[in-house]
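For reference, the structure discussed in these notes is given below.
One protein chain is absent from this view; the other protein chains keep their places.
By written order: A, B and C. Residues from 1 in each chain.
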């Protein structure tokens, strides 16, 4: 069906549909199924797959209307939408049939199995192996930094299937059932005491042949799709709070769903340095009277303001039609520097009190949590060093590092 | 002659000899010739070549005695002693005969022709070529950063003689007569207004066959000897002021000689940031009352103190017999950071006045000269980046950068 | 609100950049260093008349373009990038700002003359020992006669009109005064500036005929300083961008050890870090420029952020650019030092970054 969409038509259609269907006291699963069937849950998706083929530029209109009604959307927490987009782009119809709806309704939870102990910055260096044997794929190896693996029903797995070709060409992408004996999920505790990630061990875990995504050896290309949507999601994190005008049982259900998968991220504001607390802390501790502290505080506030404005300029440029490119790396690097500066300022403002943690510590341990979380920001999601490479090579166009890992992967030096 | 030297014997012999020969009103050239003949000018050198085979550990005793008498030593300014040591180590007897004495007496001035516009950090990338033709070597190319080239009688030249072998193997070391038509010396002005260096252009300049130093293709090895003595000289720069107890005409002659070759270095203290002026400036400008300035000033003073103590620890370690290694790079890097910090402090203390130079500027332009000279310190004599490579690879033992220039030089990518 | 330049603004930037590239290449600016006035009169006239930049944010009634301070700052950024040495900042921005804030009867005429390019003006307000607090000014006016000494005056030798901040001996209040540059009793002393592309002078006034343009109080003076600081910051950020571009360009062509030095992480990461800081500072400068057109309560805050960020990044960019160039970057013949000199000079003019960091907190009220 080829509809001639306009903003007013979209707005009217969505309103009408919501008026007819939205019920804040429906069961979440029932509402989600109705929503998925309507196509308004993922309007930019094809009509064939739970969408209405809406031009992406009009999607915000749909969201506005949902917001106006306080209507709950499809399940979005965790990495489920990355899974959905990846399967939409690269999966078989069988896979889409099996998974897409239950991703959107929130019935099934997903995790992403890319990183390994031996391949961090060098993501293409995966050594988890998948071998076809007796009509199934047999998987052995280890993944790490897997968020919510202990809740997940399925995983997006990048595994090596060919060791005799260059590293980027020997990987294949799979959907793996996480609820099987060969998959062992262990929590991974961080230095700040949280355990937000998992290690996942595969010992002769199996994957049916029809759960391979795209061709053998095409894994890197498929993974790039997943990562592209991950970056987009990360950049879109801010804003978009749902306007809950009305009471309703569905909100509780949704809050519970959301809490489960957002729990690993509770310390992320501390990781970013909590610039919002800096001035109040300086006032509360009277360190605002110390000129060395004032200089560092001012520097922090300025950096933070400038980073906000820079992000705003980037968004404006995007809206003017410039494609979103590696500028994300600039923002990430800025956030890393801001967090490090905040670490310094919080240390200066708390002074000797910053030796204390937990209930004994300043702000009931929040300052200590900042001090113990900030070191992660320059590592997680790509180290500062990797970001600088990206900026230099892709933004500034400087020559790439010569490659030493271009031969058959079997011969490449590795851990 | 194999003498059994002891400290007291050395002291006694030198004293006796000085008592008999030192005359502060002698002509400088006469005294130097007497000195060279005696072997006390370069006592550690072999008796065959103007020395007395003194163990190096006893040389300070000789210097002490010379100092006590106020006796002038051999000519030391400029790079002449590097030339002498290099010829002593690698030259032919004919070359030693021709040059050594006149180096020590100061009759002939030398310069060093290693760096080129295209080979700065990559010193082995020289493209000045020397070709044997009609019984002489014909030289074409360009050198740069040559101190005192316009005063020099002879130059130590590193030139490429073979383009078909790896870069380090294709260079040959020569002594070139600077007073010839094919050698054009042009001053090179720096951003601070001084012209302390030269560019030297060779257009079919000639070198007799007997002026090659060591074998063809051995140039890099010979150059390493020169550079080793250069580093030693740089590290020994401090101290050793001659104690001029008496008046005498010879001192004037020597001062004139010295002034000629030390003139290029007059701005070096400014390049190092003039930490000595920092406190007085802060007091004079009342910026000592500004807390931001106080922090930076204190940081500067601390860095400077710590660098002194670190140098002292290194000297002590050497005296305990540990060999002098790449620690020089640490000192150089420290000096670079100190100078940059001093640049900051001088800017803060002078404030808006630091916009002014010359007679209108603070301290009659000295502050401006500091601001305009400091940028050189992280470049000259090996950039900070090169020093960090040396420290990481040679002190910390980290893996070397993979080489991309190991094939025949002809095929190596270059400027 | 997201910040983006309009198509017209981008077009303006492009026009100015092309003009400066063809008429003021750095080789030409080098020649001007040795000239009497430090700039080419024809080039400045073309900017003012042909390009119509004489009073970008001045009212149309006085011949201005009636645009905003954002446009003015766009032009300044391009001038900073090109290291333009003419009296645009002093006459067509700072003097225009001063004249626009005065209500005196004659200001309209002066403004018209400056905007049209018939007259070049410059501000004389800083006094001996770099004093630039209004309350510290000792220069005094008495019944149309002005005496005292001003220094750090930009482009003094070529100015036709001097705009002076002085204290009235009669009212004991501060005001702005106009003085014709060729009046009797004026003594110019050229200063040796670290920045070879911007002339500085000290000017002594001995009972010089002066016309009062209007009163200036502390709040008006601060507003004027904010405008000046934001103009300068935008000019500086252009210089910083140029230094980054120059470093990247050199690093991408210079080969050592069989590879471009730009392929080495030491250089690569230096440039990437610099790009980030240039972008951050740009955001501050643009945001501040925008605020100057609005009765924004935070104007002083934004001005201080812009100056602090621009000061730090321009000096650093110039130093990094010298470093990336290596030995050649330290030579007189290489152009980098000309921007470094501008960076060091602009860094401290009207307060360095630590001054503006402190001022920002005070403006924030903490």
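Following the convention adopted for this analysis, a contact is a pair of C-beta atoms (placed from the backbone, for glycine too) under 8 Å apart; a residue touches a chain by one contact, two chains touch by 3 or more.
What you see is a predicted model, and the numbers here were worked out from it, not measured in a lab.
Of the candidate positions A:69, A:114 or A:145, contact with the unshown chain belongs to A:145.
From the set A:24, A:248, A:326 or A:365, the residue in touch with the chain omitted from the display is A:365, counting the whole complex. Residues of chain B in touch with the missing chain: 279, 282-283, 288, 291, 294-295, 297-299, 301-303, 305-307, 309-310, 312-313, 315-317, 319-320, 330, 333-334, 337, 385, 387-389, 391-393, 395-402.
Interface residues of chain A facing the missing partner chain: 115, 117-122, 125, 144-145, 188-191, 193, 290, 292-293, 340, 347-348, 350-361, 365, 368, 371-372, 375-376, 378-380, 383-385, 388, 401, 403-405, 412-415.
Residue positions on chain C in contact with the hidden chain: 264-266, 269, in rising order.
We take it that only the chains that are shown with their structure count from here on.
Averaged Cα coordinates give chain A a centre that lies 45 Å from the centre of chain C.
Here the spacing of chain A and chain B, counted between their Cα centres, is 57 Å.
Within chain A, residues 291, 295, 402 each touch two or more of the remaining chains. Looking at chain C, one finds that residues 259, 267, 354, 357-358 touch two or more other chains.
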